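Every protein chain of the complex appears in place save one, which is left out.
By written order: A, B and C. Residues from 1 in each chain.
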Amino acid sequence: MVQIAVVGSGSNDKEIKSLAQEVGREIAKYGGVLVCGGLGGAMEAAAMGAKEMGGATMGILPGDDAKSANKYIDFVVVTGMGHARNVIVVKSADMVIALPGGPGTLSEIALALKMGKQVISVGGFLPWEKIEGVKFIKSPKEAVKYIFDSGICK
Amino acid sequence: MVQIAVVGSGSNDKEIKSLAQEVGREIAKYGGVLVCGGLGGAMEAAAMGAKEMGGATMGILPGDDAKSANKYIDFVVVTGMGHARNVIVVKSADMVIALPGGPGTLSEIALALKMGKQVISVGGFLPWEKIEGVKFIKSPKEAVKYIFDSGICK
Amino acid sequence: MVQIAVVGSGSNDKEIKSLAQEVGREIAKYGGVLVCGGLGGAMEAAAMGAKEMGGATMGILPGDDAKSANKYIDFVVVTGMGHARNVIVVKSADMVIALPGGPGTLSEIALALKMGKQVISVGGFLPWEKIEGVKFIKSPKEAVKYIFDSGICK
Partner (left out) sequence: MVQIAVVGSGSNDKEIKSLAQEVGREIAKYGGVLVCGGLGGAMEAAAMGAKEMGGATMGILPGDDAKSANKYIDFVVVTGMGHARNVIVVKSADMVIALPGGPGTLSEIALALKMGKQVISVGGFLPWEKIEGVKFIKSPKEAVKYIFDSGICK
């Protein structure tokens, strides 16, 4: 199965959550598995979107408590490894979609690039200036279409 | 969903693989998710058993390559963290079933006990003497029944 | 430099702490670096022993707070990775000395054996029965002598 990570702010920004939800829906429409950090904000909205379309979701938690996963997570990975779980989110993905976020999101983008994975930035510019290797696509629909057209699913 | 980890030898011991397969089948019959290390031997046999019964499987890999997962793994967690992935296998499980194995399996049993999780040893004695906190149940069927009767699925 | 890990109970057992202190002293006498989990009990006693002899100590902490290291730790490694730090303690050691302890200690012994490292059990039997690959040496002095006579320091 194709696994797509969605990374982005854990805060409750309404616009980011709306984008995340649409990204989640689109991933599920293509039969992709949504991988995320399992908590709130963009992670929860993306998982909610995926479940609306009957997709599967995997949440990779930083803490020790499986119950900290949001209610749209099907498969819970409990790492107890704090920020190191960001590495696993990215490593477990065939491609990474980045929504606006803070330094946690930036760390995931940078780790993905370091691993040679493509990062698609969705929904307008990130709070940082352009980072080489990140592809900007405005619409969630177009971004996910780009991923599944890219030959990622052989 | 209830997530049950199956740990045991990665080698090709026929008897252990047969036990693992039966454990996997039983977990799937109860609707549990099989969590394992994602590689060969007992891990592969347990995942095969789960898939025979239409269950879901999650493989938590030590290396960097998603393709190293055995073919019965639905959801692949790529850690790139070597032996530290044993911690995640155990942390992600509601209960742990241990089949005979070597020191890697022993580390997973010990980590589970350290985390306060119950460990069920299936299929005869482990190569080490009795470890306090491990419950021995000979038959895979009885072991999985014990788990799901224990109130783990509220 | 030769790095020797000392693993054992974090509790305040007087006899274990006395053994740990002597182990720490002996490692320092040979010019070895003491590696441990950085917290209390056997870890603290071993580090105290090493400092009495002017040795160097490294503590690999499970949590996020450098201040949780005991006061005999010179170099603090803050992992924030919980139980996964046990893997690092063992991987960073040329050899492992195990004092009596609980399942956390057992996990470190098992991980060391899995990595092909020799484990020396000091000070009487562990709470588990004999584990293949572990060498029992009663006296701290003899145990550390054995390690440095083994050609570990080329």
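Here is the rule we go by: a residue touches a chain if its C-beta (ideal position, glycine included) is under 8 Å from a C-beta of that chain, and two chains touch if they have at least 3 such contacts.
Keep in mind that what you see is a predicted model, and the values were worked out from it rather than measured.
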item	value
In the full complex, displayed partners of the excluded chain	A, B, C
Sole contact to the chain not displayed, among C:V23, C:C36 or C:V78	C:V78
Identified contact with the non-displayed chain, of A:V2, A:M53, A:M115 or A:I137	A:M115
Options C:M58, C:V134 or C:I147, residue touching the unrepresented chain	C:M58
For subunit A, the residues touching the chain missing from this view	81-84, 86-88, 91, 102-104, 106-107, 110-111, 113-115, 127-133
Positions on subunit C where the hidden chain makes contact	1, 3, 33, 56, 58, 60, 64, 66, 74-81, 84, 87-88, 91-92, 94
In subunit B, positions touching the absent partner	64, 80-84
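Everything that follows uses one rule, which is that only the chains that are shown with their structure count from here on.
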item	value
Relative orientation of copies subunit A and subunit C, as a Cα rotation angle in degrees, nearest 5	180
Inter-centroid spacing, subunit B versus subunit A (mean Cα positions, whole Å)	28
Euclidean distance of C-alpha centroids - subunit A vs subunit C, Å	40
Of all residues in subunit C, the ones touching two or more other chains	81-84
